[in-house]
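Here the complex is missing a single protein chain, while all its other protein chains stay put.
Residue numbering begins at 1 within each chain, and the chains themselves are lettered A, B and C in the order written.
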C-alpha cells in the first residue's frame, strides 16, 4: 500500500484516501471538433503505459478532494515526487 | 499418564501448571509453556501426519515456523475447527483438542500407504500431466479421487463464533524479531525516544536465546532478555507484540502483523476479546532481525519420524525439557550441529555418534563433544535411515571430499533419532515480499536480502551472522542507523558480553550421496510437505524444466503451507547439480506474503456481516421499516422497493401503488438522489460544458433535465438541475452515480478549466426529498402550505421556496412519473416531520407510499430512461432517441460531443431504444430477453437487441417494455421475437417508448 | 515426440524414470524464421502450436525473456468460461471453450481441464437483469447457460451463505456447466511440448530488446543473447509488457498495465466443487485439486509492473470471501501474488494488425486471458499465417479505438472497473 504525500494537505496519507486516475498531462484538445477520429481516439484511449518512470494523476478523494500529479516508478513503485496541477515534473524518464 | 520424554527439570515450562490436551481422541498431559509439538514429543508420539502423495508416516522435524509435517486439525467444536495448525507454533492450553489430518483409518495405520509404496514409483513429478487422459470421459472420476487425497485439514462447517480486530499503527521503527539482534536494535531505538514496535512470532521474546544455555555477561541469556524487555516495556512509545507474526511486507514500508491474542488461552476467545488482531503498520524504518532457519541435509529416508533438524533437538531439550528420543545420531556439515549432541548428552541420554562430513573438523564444540566422550565419525555422512514409523538405525558411509559420492563401506548404527544440520538459511522472506531479489552469498552458503527501495535495515541471522556477540552488535548498529535515519540522537547502549565459541569452517553440502544413483536410492526428501524428492528434481531437470521456477512448479516444491522454508535451498542445490550450474545461476527464490498462513477472519476484521459494507439510510428510513417496506440495494443505499400490505404479493403491491399515483397521489422517498450545490459566476457555463444540452438561457426559478456523457459520447448519468440563483445551481444525479459525478466535475474543473469560477459541494445528505406525485398532489401540498401552488403561479419545471408543514422547503415541479408532481426538499433533520405530516394530511387522498419498483414502472409508462438500466455505457443520446437533449449549437464543444460523432457512432443501424408491445398484452417479457427477427434461425441466432425495462402496467392494462433494436427508430410497427430459455418465443411489436400521455398533459396541469 | 500414457509411466517406473526425454528442446536460434513470436506464455505458445499444426508453418521461434509460461499463465486463477455478453467476444471465447474440450487429448498432455461449472452471482436487481441478458444472449449464441435462483444455487454450493441475512443477499446467478478450471502451468507446457514437436524453436531467457523495421515493415527482432533474428512476420504476445514492445515499434496502445492479485488458502479437504464469482462483492473462488481455495482479487487502480499490488485490495477480496462463505473465517490464507494485466478500455482484447506491416499484436486480455488461451492462439495463428485477420479476430482490431466500435464487456470480465 502506497504512502502518498498530498501536496495540499502537506503530509503523508495512506493510499486508501486516494484514487489513481491514470496518465497525467493529457490535455483535452483545444478544438475537439477539429480532431479526426484517430486523434480523438488517441486522446481518449492511447496511453504511454511505461515500464519505469510514469507521471500520473491522482485525487485525494477522502481528504482535500484535490487532484495532483505523482511521478512514480512503475516497477518498484517508488514515488519520485508529487506536484500540483499546472506544475511540471522535475523527475522525468531519460 | 507419564510423559516419557520429559526431563525432570529444566526448560521454560511451568511444571506447577499441568495441562490436559487431546490428540487423536486420546488425552495427554503437558505443561504451561509447552507448544503442542513439545507436548506431543514429551508424550513419545512419533507419527503426526501422513505425506500427501506417498502416505509416508511423518514426525515433527522442527520447532518453529519452518515445520513442514506437524500440521494438525484443531478445535473442540464444529464452529471452532482450525485446519492445518503448525503444532510447533501452537501454545498448549488446557482442553486443547487436536487431530492428525491425513491417514485412513488413522495416521498410525494408513491403508493409503500401501498404495503409496506400490504406486509411488508411478507418481514421479508431473505424472498427472502424462496420464488420466484416456478415456476422456473418466477424467472427472480420476479428478475426484485426486482431490480427496489432497488437502490436509478441513474447513469448519459452522460460522466462527469469534471476532477479529484490525488496527492501524504508525511508528518510527518497526523491528521484526525479538532475538538478540532485534532486542539490541529495539533497546537502541527506544532509548533515543523513537516510536518503536517490536514484534515476534513467539510467546516470549529472546528468539534463539530461549533455546540455548548460552550466557551473556556470565549470566543465563534470559536474564539479559528479561532486563531488556522490562526496560522496553517502560517506554510509552514502545509497543511490544509477542505472539505476533509479521506476515507481509508491502510497499512504502507498509507491514502487516498477525497477532494471536487468545489462541494460547482457549478454543474460543473470552467474551469481548478479539481472537486475533491484524496490525496494519506504517513504519518509517523497518529492521529485519528475523534470524535464520537451519537446513536439514537430504539423505535417503530422511523423513522417517525421529529425523529432526539439529537446532530443534536443542530447542526441545533446553526450552521445553523434552528429549525427543533415546539414542541420537547427528549428521552435520558444520560445528553447530554438535550442539544438539552436547545438549542431548547433558540431558542424560545416549549420543550414538556425531557424523561429520568434514575430514578434519576443528572447533570448540567438537572439542566439547570429545571431552564428553561422544563418538565422532569424520569425513562421513548418514546416507540412509532405517525404520518406518520411527528411526531404528542409520547407515553411515565415508564420502568424497566434494561430497558428491560415497567412497567407503557402509556402517550401520542403532539410533532412534537423527539430528541434521546442513547450515543455515537466512529468513529473507519479508525482504523479498516487496519485490527485492535475494542475492546468493557463497561465504555463508545462503541467500541474503537484495537491493531494495524500502527503508529497510537488517541485522543478525538474516545477514548470515550467527554468533551471538556479532548478532548483538549488528542489532545495535541497525538500531543506531535507524535512529539517525529518523532524525533522532542515539542514547548509549552497552551490549553484554557473549560467549565466544570458536567454530571451524562449514562444508558446503546439501544433498548426501547414496550408494545408488539418486533415481534409484531410497527417497531423499527435499520438501517434506509436498513429497518432493531429490530424484524428482533431477527428473524435472532431465525433462527440460531448467528454470528453478519450472522445477518448483513441475515438482510442487515450495508450494506447501511452509512455502519451502526447509526445502527450497536444498532443492535449488539439487537442481543446480543436475544442471551443472551454480545455485545463483539456477535462479533465486522468491517468497510471497504470508510468512506463515493467517486466518481469513483476521484479514477481514470487523468488515463482515452487517458491517461488510455500509448501509446508507435516508431520514425517513425508520418509517419505511415500520411500514414493512421491502428494500432494494442501490449502491450502498437501502431504498424502499415496494410497500406490501397484508396478503399482497409483489405484483399486487405494485399495481396498487401505481394506480394510487395515477388516480390520486403517491409519495416516494427520493432522498438518495445525488445532489450537488454549484456556485460561481461560471456555474452555468460549466453545466453547458458537462451536459449535452443547453443551459445558457435557463432562468432563475427554473429546472432542466440534462444528460451527462463521457468523452466517448456515451451516456453515464442524468438528472435535473435547477437554477437557484444567477450564480447558483443545484444538480441532481442518479443515486449510484453521486460520488462519481462530483469527482467528474472536480476533475474537469481542476485539471481542464481552472479558470472557470465555480465551486461544487455535495448536499446529497443535507436534503430530504419527498416526492408527491399524482393528480391530487397539489391538493395535498396545499393542505400543508399557504403558498400559491397553482399551475399559473407554479408551473411545470419551476421550483419555489415555500414552507411545507411548517418547514422551509424548496419544491421542484418536475416529474418522473408523468403525473403532476412536487418534489419537496427540506433539510434532512426535518424530513421525517414533513413526511409524517404529509401522511396526516394525505389520508383523505389515500396517500400511498411507493418504492423504486413502482417508480420504475411509472417512468417506463412515460418512456423515461434510467441511467444504468436502460444504458450500459455503449449508448449515446441519439441511440436513446434523446436527440432533443443534445445541443450542437453551443459554442463550447461539450464533453461527449466529439465522441458521439465518431464513425461507428453515426453509422446506420445502431441499436436504438424503442418501446416494445407484446402481441399478447398479458405477457410481460423478461428483462434481459434478446430480440431476434427470425426465431427459427439456426444457432448462433442473430440478435438485434434486448429488453432493458419491462413491466406489467396496471394503469394501461397491458405489459410495457423498452429495449434496444438495431435501427429500431425506423422500424416502428415491425415485429420482433424474444426466444426464452424455456423454449417459448414472445412475439412483439416495435413502438414508441411513450405508452402514456405522449403530449405530457398530465404533468402539466 | 514421446507419447504420454499410463502405460508409459509404468514402463518408465521400471527404469527409475531415468529415460524420460526432454519435454522440449533448448535450441540455439536460427538467423531467420518465417514467424517470430515474442512472448512464451500460454497465448504465444498456443499460437506457435497452431501455426505448426493447422497451417504447416514450422519455421517459427518463440522468444521468451524468462521461462515458458512464467507470466500471467503462471499467476491466474485458472478459470475457464465462455459466457460473454457480446457476440464478438462470445464467439471468440466459445471457440476457445471448444478447443479446451479435448485439449488434453490433442496435446497428449493432461491440462486437467475440469468442467465443474461456473456461477456468476447476482446481488442486485440490476445484476439479475444483466445476468438474464447475458444468459439469453449466450444461449442464442450456442453457449450453455442457465439462470438459477438462490435455492438452486444452494444445492450446488451448499456451504455458501445464500440466506437473506447477508449485506448483499444472493438473488440468483448465471450458471455455465461447461465452465471450470484447468491446470495453468500444464497449459503452457502442453502447448510448448506440442509446438516443439513440430520443430518450433522455443528460446527462453532471451529478451527482445528492439524491433528491426524497414520502410514501415518489420523484418526482424533484436535480442539480448542472440543478436538480430530475421522474421517474415512478428507476433507480439507479451500481455502486461505489450506497451513496452509497442514503444519499440514507435506507437502507443490503448492499454494500461495494472497489478491483478490472487491468493490461495492452505489446502483443505474438498468443500467447493464449482467456481463461484461475484462482481458485486468483488471476489471469486474455486478449489484446486490440491485443496487450496484459489481466490481472485480485484485489479489495482494504478499502473504497475511489479507483480504485486495493494494490500487493501487483498483485504476487500478476503472480506468478500468471508461474506460469501462465513465458515471460511478460520481457514487460513497461505500466499498472495500478483500478475500484470494489460487492460483495454472496453475490457476486450486486441488481436490486430498494427501501424507496422507484418507486425501483429495479441494483447489487452486484461483479467480474462487464461480462459481464452487456445482460442487466442488459434485465431492469432491463422492471422499470422495468412497475413489477414481471422474473422473472429477482426472485431478486436486496435483501430476500433479510433472509429469507436468498442465491444464493452465490463460486465462479463469478472472484475468491475
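In the analysis below, a contact is a pair of C-beta atoms (placed from the backbone, for glycine too) under 8 Å apart; a residue touches a chain by one contact, two chains touch by 3 or more.
The rule is short, and it goes like this: contacts and distances are computed from a predicted model.
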{"item": "Among \"Succinate dehydrogenase hydrophobic membrane anchor subunit\", \"Sarcosine oxidase subunit gamma\", \"ABC transporter ATP-binding protein\" or \"Branched-chain amino acid transport system permease protein\", the UniProt name of the subunit that does not appear here", "value": "\"Sarcosine oxidase subunit gamma\""}
{"item": "Among shown chains, those touching the left-out chain", "value": "A, B"}
{"item": "Identified contact with the non-displayed chain, of B:556, B:832, B:875 or B:990", "value": "B:832"}
{"item": "Option touching the unshown chain, where B:592, B:810 or B:971 are the choices", "value": "B:810"}
{"item": "Full-complex contact with the absent chain, from B:104, B:142, B:617 or B:796", "value": "B:617"}
{"item": "Which of A:34, A:62 or A:91 contacts the chain that the document leaves out", "value": "A:62"}
{"item": "Footprint left on subunit B by the chain that the document does not show", "value": "163, 165-170, 195, 237, 272-274, 280, 282, 606-607, 610-611, 613-619, 621-622, 637, 672, 677, 679-681, 699-701, 724-728, 757, 759, 761-768, 785-788, 800-803, 805-808, 810, 826-833"}
{"item": "Touching residues (missing chain, whole complex) on subunit A", "value": "8-11, 13-14, 16-17, 62-66"}
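As a convention for this text, only the chains that are shown with their structure count from here on.
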{"item": "Where subunit B and subunit C are represented by their mean Cα positions, the distance between them in whole Å", "value": "22"}
{"item": "CA centroid of subunit A to CA centroid of subunit B, Å", "value": "27"}
{"item": "Residues within subunit A bordering two or more other chains", "value": "1-2, 19, 37, 40-41, 44, 76-77"}
{"item": "Interface hub residues of subunit B, defined as touching at least two other chains", "value": "250-251, 254, 435, 712, 899, 902-903"}
{"item": "Subunit B contact footprint on subunit C (complex, rising order)", "value": "4-6, 8-10, 12-13, 16-18, 20-26, 66-68, 70, 74, 87, 91, 102, 104-105, 108-115, 123-126, 128-137, 139-142, 146-147, 159, 165-168, 183, 185-186, 189-190, 204-205, 265-271, 281, 287, 289-291, 306-308, 310-311, 314-315, 318-319, 321-323, 326-337, 400, 402-406, 408, 410-411"}
{"item": "Residues of subunit C that touch subunit A when the two form their complex", "value": "241, 243-244, 247, 252-257, 300-306, 310-312, 345, 401-404"}
{"item": "Residues of subunit B touching subunit A in the complex", "value": "168, 250-254, 282, 435, 453, 711-712, 743, 746-747, 750-752, 754, 893, 897-899, 902-903"}
